[in-house]
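A short worksheet on the structure shown next.
A protein chain is absent from this complex, but the other protein chains hold their places.
Right, chain A next:
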Amino acid sequence: MCLGIPARITGIADAAAMLAEVDVHGVRREVDVLCVAPPDAPLEDLIGSWVLVHVGFAMSRISEPEARATLALLAEMGELHEELTAMQDTGKAGGSHAVQ
């Protein structure tokens, strides 16, 4: 939850809602980009850039070498797998009176 995970912004999902699509090591998801949105430019300018994502929110823009080094470190520490699993299993039911 506390370590950010580097992701590349691949598209804008909903500019009015500040949602972009990212690719995190092959896993796609929507993230909130309000905290990294360029103040005087269209959100589309973010496409192709790398960001550090914390719990579904892009919190910082980073360089590509920084992103790759961080991904390698997270992979080595076993944290990458953990984060990707958390992303893929998010919201799944487990209790007895669960609603899908």
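We adopt the following convention: contacts are C-beta pairs under 8 Å (C-beta built on N, C-alpha and C of every residue); 3 or more make two chains touch, one makes a residue touch a chain; residues count from 1.
Quick note on the criterion: contacts and distances are computed from a predicted model.
Enquirer: What does the UniProt entry say the missing chain is called, choosing from "Hydrogenase maturation factor", "(2Fe-2S)-binding protein", "Alpha-ketoacid dehydrogenase subunit beta" or "ABC-type sugar transport system, ATPase component"?
Expert: "Hydrogenase maturation factor"
Enquirer: For chain A, enumerate the residues touching the unshown chain of the complex.
Expert: Per the touch rule, chain A residues meeting the hidden chain are 1-4, 17, 30, 32, 34-35, 37, 52, 54-57, 59-60, 62-63, 66, 69-70, 73, 76-77, 83, 86-87, 89-99.
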